[in-house]
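For this depiction, one protein chain was excluded, whereas all remaining protein chains were kept in their positions.
And now, subunit A:
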């Protein structure tokens, strides 16, 4: 693995097919070296540095969440106790779920890559409220520390769903963890608000709504959900804390409360939260598939509108988590139909991505490999979502491993593929260096294979009837559990390789040049890595739509 062993030569070329008139001189320091003290990083208001700090944080939490995932899988190798006792197991899966959802998946793409790319894609110098952006990072860190402190002191065992009345009766410490989630909510709202205002007010001349990169559309739709839905979980966590500490009696039937009320409020946030996780992933993939197929997005408007469609309908489908909770059959019907609509919007995206490859010029690089994995996880995860949204089928599947496999496929599979694709696609943009393409492809293959090997057995386990959150299980479920754990090991191995070659590339990777992919995404119009205020010289203009790879006019160089 040497810095110069990348199979392509085009990346080192200083030339790029950037027809714009941007200043390419290097006397403006890039954002990475503009101030090198610890203070200049911790107190920065540069969206790129804040994005990187978010990236480092979410990667750290991904590591912790992943270690606990492995612990859970190892425990499930045998039907009885394997390496831990029941209480430790219950805390382990709770920790895994909480960290992965609240500390990794929700902030991963919007707060890290969204923060970094959004202003670049809009031709803006920064986000609308740079100080709020920094505050949002510290609010996130505060909430995360509170959560983890709570989990280490007292150890929550409710699962990440905190269902009452268990969460108000359990002897473990619920209050600090829920309060941590409450605090993190503010970070989510602040970031969302910041992005919405940025998209509305800071688009460079020429960027009309229908010339916005699709990643921006996706982040915009996500931000709308964050701003509208997060207050509900914020209030709910406070109510549960109140119930737990001061016996409010809102959810406890022994005090006249309603335990199902909690589920309604919880899923009113947590169902849209699924789209907070997966919509940015869809946005990343729209960019990646266009860049590596060198094609305009097939059905740009359909893809943009379907993001808004998912964001809208996503608010009205929460009841499909509660088909067997005692809600009325009529309610189940309403929520069932609305769930189907989410599937239709997702299908539009899938078809248009495949359509984008049609008549394209495909360069099969690491980000594109992740796009292939993503396509499979989204179709299979989405279709199994329709399957569990089919009310009669949900009756046997609800709360079994089928659901576990389904949501890992769509939420984790799709989001993780997009996270890794974004990391590889934008790595040269962010750090100005290239990683080793061969290792990139090998680890992508390992991760996609490992992911399938982990979760396809879990679909079958669900069919077979194994409920989720089981510390012990009847012996007939063992073979599939062993297969799943083996897959998880492969998956972890893939991540280790990625961590190694990307860390290596960060320090020793060869210079990537401004636009190694020759992408026509707007973000590549600035330097790589970008200077502190993104663009040097006069404000850039964007006359073409993003990813416009049509044959150049006569005055442009054609290197065929």
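Keep in mind that, in the parts below, a contact is a pair of C-beta atoms (placed from the backbone, for glycine too) under 8 Å apart; a residue touches a chain by one contact, two chains touch by 3 or more; residues count from 1.
Note that contacts and distances are computed from a predicted model.
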Hidden subunit of the complex - UniProt protein name among "Phosphate transport system permease protein PstA", "cytochrome-c oxidase", "ABC transporter substrate-binding protein" or "MoxR-like ATPase": "cytochrome-c oxidase"
Hidden partner chain, touching residue among A:44, A:90 or A:532: A:90
Contact with the hidden chain (one of A:149, A:163 or A:315): A:163
Residues in subunit A touching the chain absent from view: 10, 17, 86-87, 90, 157-159, 161, 163, 165-166, 169-170, 253-256, 259-260, 293-296, 298-300, 302, 323-326, 329, 332-333, 336-337, 340, 343-344, 347-348, 350-352, 354-355, 357-364, 372, 375-376, 379-380, 383-384, 386-387, 389-393, 395-396, 398-400, 460-461, 463-465, 467-474, 480, 518, 548-552, 558-560
